[in-house]
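Here the complex is missing one protein chain, while the rest keep their positions.
Labels A and B are assigned to the chains in the order they are written; within every chain, residues are numbered from 1.
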Amino acid sequence: MSLYEWDLVMPARWVGAANYRALVSTEFWEVVTNTVKYSVGVVVLSQTLGLGLAVLLNDRTRLGALLQASIFSSYVVSWVAVSLLWIWLLDPQYGLVAYLLRLVGLRGVNWLGDHRWALWTLVLVTVWKTVGYPMVIYLAGLQAIPGDLYEAAALDGAGGWQRFRHITWPLLTPTTLFLMVTLTITSFQGFDIVKIMTQGGPVTATMIYVYYIYEQAFQYFKLGKASAAVVLFFIGIVTLTFAQWLVFRRRVHYTT
Amino acid sequence: MRHALAVLMIAGFLGTAWGAAGPAAAQGPVVAQFWYSFGGTNREVTEAHIKRFNESQSKYKIEGTFQGDYFEALAKIRAAAATKTAPAAFHVIGEAIPQLAASGLFENLEPYAKGVNGANLEDYLPGQTQHTYFDYLGKPAAPLMALPFFRSTPILYYNAGMLAAKGVKVPATWDELRDAAAKLTVREGSETKTYGFEVPVDWWFWYALLHEAGGSLLTPDGKKAAFRDKGTEALQFWVDLVNKDKTMKRPPGKDYNAWTVTNTDFINGRAAMIFTSTAFLNYMTENAKFKLGTAFLPGKVKQAVPTGGTFFVIARDAPPAQKEAGWAFIKWMTEPAQTISLSKATGYMPIRTSAVNSPEMQAFYKQNPNYKTAIDQLRTAQRFPYTPALIEIQREVIQPNLEAAVLGIKTAAEIMQAAEAKANEILAKQQ
Partner (left out) sequence: MSARRVSIRALTLAALALVAIVEVFPYVWMVSTSLKDMAGVTRFPPALWPDPPHWENYAKAWASGPFLRYAVNNVIQTVGILVCQLFFGCLAGFAFSKLRWSGRDACFLIVIACLIVPPQVRFVPLYMLFSKLGLLNTYASLIVPYAVSALGTFLIRDAFLQVSDDIVDAARVDGAGTFTIIFRVLAPIARPTLVAFSLFSVVYHWNDFFWPLVMTTSEAVRTLPIGVAMLREEGTGDRWHVIMAGSMFVVAPVLAVFIVAQRHIIRAFTFTSLK
């Protein structure tokens, strides 16, 4: 379909590679850069934060469970429900965030309306919403590590940080790889947050790949162009996923 | 036996799936679908009217279905049209009509209008109908394909309390608007507590400003773009208000999201004056805790407004019996009694002259003068050029690029120049 021009109603017209040419000569590269920035930001931040939270919450107390549930709750809520709330929170005029910043004497930024900040704001909001997932997975992974390993290490005089580096981290590498792959793939598919909060704006600052495809297909009815974008997306992700997998699987330790 | 269980479950689902599907073929009234793309109060009002229609006669039964937002609905309709399962009736924005008509999506309504269950086309308000919405560019008029549904114009809403307190009179020209906005803006240190003015940086309002400055979108024959100079003036007006005077807030978000923010800011007293659709009049009246005023949009060389909202259309590929049902429904919806109740419940304008002149509406307007503003303003309504390129120009050339000027990324002149080039490209493809 990527080689035709089609708007769903009129019969498709063969245009050869014109779609690809049109695609690459517009703001396409900005979309790709945005998507990569967004994805890297989300994956790195949510995984690190998720791991940190899991480590801190790794006690089976009631309080721990309560905290876990509250952190996970944002993952479960749908975007529509919290989107306007975030738009209010981030309003530079009367949002809570601006208010709190003013309290400590800092001037807030136009989080969603400034094209320099908008994408990173979306990264933060995404991390806020999804950090519960890596946290839960890491928690489970942590609790699968046999306690005797830690005891042995403590007996050998290893401190907290060393225990983490030599026991926890290596044994968590399968989990880490799993999360990295999953989060990368899902962040590349990021759509809802953009649809609801910024619709790709301001201008094209938050135009990420899937939203771009959606806009081409649904708002401009250029299905051929959208399909071309999908094909390129495929090539990109396959390469990336395989690269990730090949590079990292050698560093993965299995307990078998 | 887990796999057997799994297989059974799958079979079960598929079975239920088939079962839950088609309703039994109905004997009795012809069932036709009406697809709409709004929720909330508009949906409730529409569904209430659908119910009334169904109860008022036994020949046809209309089923209304929500289909997401405007774009989701349109995509579905196109996909349905491609598989010949389009709904009998749905609604579209005016700007999309030429392109969709060129795709053969619409049924020609003239035979229906002149037929047995015909409509009195003379009684429709000038400015509301398809023929008064479009400028046919010197070519013969396109056949009647659409009846007006929820129609609106942009109006100026103002916080009467704030204006009175500062001794500001309601602006009628661009310069007066600028002054008024400056006087009404309240700043506390580096923070702006109240903006004098706010408007979504949107095609619809730009179109108004373009014409107010004396410009037009295309040349009279519709072959080339003509908006560069006056369009720049229009856009520059916003750019100055936001960046130089700093009296206008640019609401974040695109399309309707920006509109929502504008409305909320106004209700909360964060903006003293806004431009937005008369469609929100009910909402404003109910929720504003201050005295609400409405007025014409301020003009420059002249006063001008576009009309907006949606039109009823019938899908050409639907089965004839359903099309008949669809026609009966949309014709009924545009009758004076219905347009009165629809208008009063939402704030959209009534579309029949007889409705506007009826004692009921006259009394209503006396009590609620704000509702009359849009109707009166219709005499300054501008037409849209009838060309399939129209919707593309709106959505691809103008709408996405207005922001960049207000944000200071590009100048208004640069944007309009690029826009002109692109629009000409699109228009050239049409020839």
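Observations
In this section, contacts are C-beta pairs under 8 Å (C-beta built on N, C-alpha and C of every residue); 3 or more make two chains touch, one makes a residue touch a chain.
All values derive from a computational prediction rather than experimental measurement.
Of B:G40, B:G167, B:G189 or B:P359, it is B:G40 that touches the chain left out of the display. The missing chain, though absent from the display, is touched by one residue of B:H49, B:K76, B:K323 or B:R352; that residue is B:K76. Between the chain not shown and the residues A:T33, A:T48, A:Q143 or A:Q162, the one that touches is A:Q143.
Across the interface with the omitted chain, chain A contributes residues 1, 8, 53, 56-57, 65, 67-82, 84-86, 89, 94, 128, 131-133, 136-137, 139-141, 143-146, 174, 178, 181-182, 185-186, 188-189, 191, 210, 213-214, 217-218, 223, 226-227, 230, 233-234, 237-238, 241, 254-256. On the side of chain B, touch with the chain left out of the figure occurs at residues 2-3, 6, 9-10, 13-14, 16-18, 20-23, 33, 35, 38-43, 63, 65-69, 72, 75-76, 79-80, 82-83, 85, 256, 259-260, 263-264, 267-268, 270, 276-277, 279-280, 283, 286-287.
In the analysis below, only the chains that are shown with their structure count from here on.
Chain B contributes residues 71-72, 74-75, 78-79, 81-82, 100, 103-105, 190-192, 249-250, 252-255, 257, 260-261, 268, 270, 392, 395-396, 400, 403-404, 407, 409 to its touches with chain A in the complex. Interface residues of chain A, counted against chain B in their complex, comprise 7-10, 84, 87, 91, 93-94, 102, 107, 110, 112-113, 115, 197-203, 217-221.
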